[in-house]
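The structure appears right after this line, and notes come after that.
The complex appears here without one of its protein chains, the remainder shown in place.
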């Protein structure tokens, strides 16, 4: 499968749409254990990305440059916790796809492994801390385990996203150890982590793109 | 009819009880057109009077001294608008009953005429301004008109209190010209003036004392 | 509504206690009346005593403005209720230096009667010359033709500041009062309420208001306003308030003013600065320049939501009073 810069931008636009429609839900989750702004922050960040795509990046065809610019734009617009986390993801991902106008299966896998690891390094969170790392870590593990195998990208990615989804759900029963919600201690049990949720949305939206392209190709 | 210092104190204690039970109602009226505190102010003032009756005035038999002390105590405890108004009433009333341990009909009438006029002078309000003067002025007029006649105090006072009640009700349809509620202009129409209401309670409680004593005597 | 209090009956006494404890280097409570507070810091040039007062529940108004550069003493009333004459008289006796005392208070029936009675006693019983200046800055509270009926709201802050400065300049009572009256005459305010407050004793909201409504031209005792309107944007609210003030006293290009955007209690500074922004834009568009601005909670109504805008037109003398430094427990200006 091949993903062009144009399709990569389509992905980002789909994320923007997804963020707008899940904004209230993400705020709702964050109100339970954080400061209630996760949906707002995601929306502010991706609205800035939309501006960016419409203007500075309108003619850009280098996927790496797009990813760097998206990361920086998102970070500048939001700061916050997710700013550095997702920005680092986009920047580290970009390093894996330098100067590429078209991404092949291995590029995509490398991009997302670097993205997930970047988030983890930036946040210094471990699995089980009740953060977005609980979504990314099993996802990265799955990509690493199956990425070199014979299966097609669509299958590999779908499996990895299933792991991500499980990771996201696992945050419900965890006690928060990192971020704002960690002060709650036991009171954080029962609530799903907002960042783990937005992370899952980022991934599942990419899966949708892959499946869409596969279908068109098939 | 004769009213002893002891009975005068009974009257004041009845007022205290009445104020406590009407406190919320008076606040409710004041919330509509004022700052919502009239019942509280009346309660603070008469609770201070209770203290006063229980201690400084426990052995006092001079009705005039009782009235002066009640006025001062009330004023010191509340300030506010009603503080000077009722305090002036009690002080001016006291002047009419100097050194009396027992009040006869003419003393009672003189006391209340002076009380009502004192309030009016202090507040410089006219009838129709939507204040307690709308209760006191017709009450005083009735006492002045009938006070020298042949009827017994109970009848004279009852009629005057009926005028007071009408005056109180008349405030509902008035536009406020004095006090806090005057800023509301037309918005004050429809609400009964809190001070006019507490004034009526003061008077009707005295009527009850008179009727009680008449019954006991009769 | 929720309150952090002990018994509602004790709130004023306990507040005063806490206040005097927290600022014992600034304030003393008179032994003769616990509602009488006087400053420990007085400018040595000052001859005339400045007394302020009114109901409590407006903090920092009024006790927060006792100190160097503002008032010498305050008489503290119950919540939203004038103090009685006694604490006023005690403060008067304590702060008089033989050159008389200026009484500054808002034009409310209760205050007029109580301060009036205290002034009479000061004159007759104590032979102290007392002069009164009443705050009447609230343009919503009566039409222009009945200006003497207007109430004092946040603009009283400017009157306290100007009069305190005049006293520090060493002015005699006549001149102090001239400045007080000029400050009041040049000051206009207009407010808007979004959410009511509640008295500790009743806990009931002071007025009923819909989620999409605001009270326009309200007083600062939780009273309803002169008019209920749809809740509007900060810019529209700022425009309405400035318009009503300018309609009352037109200002022209070249005029200099001091501006106060005052929070009523629970309105975040964020919102006050958003309102301020539009106020300055509007005035600047008219060529009016803002000499100094104050944004924050200066005279409140417990936890009421909303704000008022106050504009004081300045001449050279008032500018000096605005610039004069102040050191009070709840307000300091260098």
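All chains are identified by letter, namely A, B and C, in their written order; residue positions are counted from 1 within each chain.
The rule is simple: contacts are C-beta pairs under 8 Å (C-beta built on N, C-alpha and C of every residue); 3 or more make two chains touch, one makes a residue touch a chain.
Computed from a predicted structure; not experimentally measured.
> Among the chains included here, which ones are touched by the excluded chain in the whole complex?
Computed over the complete complex, the missing chain touches A, C.
> In the full complex, which of A:85, A:142 or A:174 touches the chain missing from this view?
A:85
> Looking at the whole complex, which of C:185, C:234 or C:286 touches the chain that is not displayed?
Result: among the candidates, C:234 touches the missing chain.
> Mind pulling the chain C residues that touch the left-out chain?
Residues of chain C in touch with the missing chain: 2-6, 11-12, 14-19, 21-23, 56-57, 59-60, 64, 194-195, 211, 214, 231, 233-235, 237, 265-277, 280, 293, 295-297, 300, 302-303, 305-307, 325, 327, 330, 332-334.
> At which residues does chain A meet the chain that is not included here?
24, 27-28, 31-37, 39-41, 43-44, 75-85, 122-123, 178-185, 187
Note that in this section only the chains that are shown with their structure count from here on.
> If each chain is a node and each touching pair an edge, is that a line, ring, star, complete or other?
Drawn as a graph, the chains match no named shape, so other.
> Based on mean C-alpha positions, I'd like to know which chain lies farthest from chain C.
Checked the centroid distances; the maximum from chain C is A.
> Give, as an integer number of Å, the spacing between the C-alpha centres of chain B and chain A.
A distance of 75 Å separates the two centres.
> Roughly how far is chain B from chain C, centre to centre by C-alpha average, rounded to an integer in Å?
Using C-alpha averages as centres, the distance is 33 Å.
> Which positions in chain C touch two or more other chains at once?
Residue numbers touching two or more other chains: none in chain C.
> Counting only residues that touch at least 2 other chains, which ones in chain A make the list?
Residues: none.
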